[in-house]
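A protein chain is absent from this complex, but the other protein chains hold their places.
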Amino acid sequence: MTRIALVWVLLPSVIASQPFDMASPVDSLNATTQMPAAATADFPSDTLAPNPVESLVVLDAPNDAGGVIDLFWTPSLDEGLGKATVGGYEVLRAESPEGPFLSLVTLGPGTDRFRDRTAFRGTPYYYVVRTNSQSGSHSDSRVSQAALSKSQWLDTNRLSVMGGIMVILLVLLVTRRLPDEQEWLLPAARTLTEILSRRHQGPTVYIPGTAGFGDMGTIASLTLLEQVLRLGERETGDPIVYTSDPMAHALASELLPRHTPDFLSPDPLIFSLSFTGEALRQRPGVGVVVGGMGAEAFLLSEALSRSGGVAVAGTTDIGETPFLVATCDLTLIGEEILLAGPVLAPGGCRAAGLVQDRLKLLVWILILVGVAAAKLGVSWYVRLFSTGGE
Amino acid sequence: MRISYLGLLASLSRIDRRIIYLLVACAVALPLLAASTTRLIPAEESQSFHRAIAQLAEGETVLLAVEYNAGTAFELEPMVVTLVEEVFSRNARMVVSCFDAQGVGLVEETIAELAAASGKTYGTDWVFLGYRPSAPGVIISLATAPYAVFPRDHRGNSLSDLPLSSSLSGYADYQLVAVIASGTTAQDWVIYGTGRFHAPIIVGLGGGIGPTFQSFIDARTITGLIAGLRGAAEYEQLAGRPAEALRALSAQSTAHVLLVLLIVVGNASFFAARWLERTPY
Partner (left out) sequence: MLRALTRPLAILLGGAAILVYFVPHQAGQWVEARLVDWLVLLQAAALVAGILALIRRQLARVRSGSLSQRIYPMLMLGSMAAMLIAGLFGTTAATAFGALYGSVLQPIQASMLSLLAFYMASAVFRSFRLTSAPATILLISALVVLLARIPLGEQMIPRISVFATWIIRGPNVAATRGLWIGMGLAAVATAFRVILGVQGPSGGGRS
């Protein structure tokens, strides 16, 4: 329903942005056959020449920045038959219908389409497809109509993604507060609160992962760091933060009120070993290692385990999670990493869990309908979620 | 007497971790001294990986995106070696990009040696772009504006001056994108490279994260997958080029057996300790 509404809202801009040839290749094929015949290029042929390709259609490739033209044709009738068996097709291009036509590419027999990626935006091109026989003779198609490539403003293949994003935004905006101050429970977040609120022997150490800032785990971890700072303020004081990614370092420096984080190394492995030394020296009471991490997640959690403190870990790299489960006292799994920060935050962000619940319910419904559609052989439903190709 | 055996078994749980380290070192090192290779049954996804390379035609271009350094090279470099040998043997060409700042020298050296052995010319048959930070940014740029992020290759040549890279425009330039990565870059390739630009991708990964990529194989997001030393060995066998991975697999075999034994002994020791705690004498 949302998608239909979305299409209605966007329809005027879609129409305005589309070039002349947004019809499907099949429609265009029909349209071309009704067009007056263009002049045939003057190319030599002999009596053994194969039948030329028919219905050559040229279209501006949809949903792109221009510079790409699609060619479709019906292969020669001699394909696989007779004395002039087709040896292949050659695509020729010119900037005027009179030529000169220059060869672009040679294609094998059986081919019925070609994507010309070498066109200039805004320049009209004319195409001829030459059918070459195995005996060396050839015949040419009629010269195509002019094809002009243009930039489009909206990628219609991605409307499904736009719909999805709008639904998430809608759920976010609708679910701004928990109804009647109801508490949304994330067991891992509750356990983390208990751990941080307790008095421990050593200091708290915190690592916002080792992945770059492009990893959502790093952003989520820095959000969690704010809450760790707040929760541990009374009992354990400010955590000692160790960073590996320079951007995470810069942002963690912003968050820490009294001291700067320690940048150990940009290399995850060297960082992990440096941290192992630090952990064995500092003997932390609590160690939190949450964020984007690869194999070094295990080295870090093992370092915490060896140093004797309570080890809390979580990585967005799902493959590493089993190692963390084996070595840590508390492991944040999957979405818990992204939700722990907002759920622990006082005020507006506690509804984050509820947003997640509603979105997951929606996905559940979509999956169930998808399974039913697949069983019933309804293919359009799956196509709704396709993003096409570039 | 029975109790003393149990006591011995229970005491194993307090074994010094350095003894375990020593056992691991022996389990890995000794089989390497006695080089032997075994015949493997390749997984479906390894076969798809090999098929994608085997189908390359002469003159077609592969984008090889590599992310490893000396630390992770043990399972990823054999994949790169076999892949590069196969690509060059088919007279296909290769544009190589490195996503690990500390692996740049290693990767270039490896490919340059293989190219020289196959008689391939730099600039015509292969180009090394080098390293740029921010994997997502580089993946997007390679699709939309390759020259903006790589105006020059790693050797300082202008990319537009080299025959192979004179007209790069996006992933359509490549028949195939082969990602060999130890870390999170492979995920970035799936999200941005395939998810957004529909680049045809095959992936070689470290053993630890291999299973998580299985869902991308089933969903046909990626067309081939080899993971860990086992995946590299399967690929070597499929390509008919037995080399480092197949040899090293024997070391991995003994290490796996040791892990199984450690699990069994660890549990036996745990239960012996529990039984002794509950027994009143």
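Order of writing sets the labels: A and B. Residues in every chain begin at 1.
Here, a residue touches a chain if its C-beta (ideal position, glycine included) is under 8 Å from a C-beta of that chain, and two chains touch if they have at least 3 such contacts.
Quick caveat: nothing in here was measured; it's all calculated off a predicted structure.
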Query - Contact residue for the chain not shown (choose from A:Val143, A:Leu269 or A:Val312) - result: A:Leu269
Report summary line: Of B:Gly105, B:Pro163 or B:Pro242, the residue that touches the missing chain is B:Gly105
Report summary line: Residue list for chain B contacting the dropped chain reads 13, 15, 17, 20-21, 23-25, 28, 38-41, 43, 69-74, 102, 105-106, 109, 132-134, 136-138, 140-141, 144-145, 148-149, 196, 211-212, 214-215, 218, 228, 230, 249, 252-253, 255-260, 262-263, 265-267, 270-271
Requested in this report: Spell out, residue by residue, where the missing chain touches chain A.
Outcome: 63-66, 121, 151-155, 158, 161-162, 164-165, 168-169, 172, 212-214, 216, 219-220, 222-223, 226, 230, 243, 245-247, 249-251, 254-255, 260, 262-267, 269-270, 272-273, 295, 298-299, 302, 305, 316, 318, 322-323, 326-327, 333-335, 337-339, 341-342, 345-349, 352, 355-356, 359-360, 363
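Here is the rule we use: only the chains that are shown with their structure count from here on.
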Query raised in the report: Which chain B residues qualify as touching chain A in the complex?
Result: 69, 71-72, 101-102, 133-137, 143, 167, 169-172, 182-184, 187-188, 195-198, 206, 208-212
Requested in this report: Sort out for me which residues of chain A touch chain B in the complex.
Outcome: 67, 115, 117-118, 211-212, 214-215, 266-269, 292, 294-295, 317-320, 323, 387-390
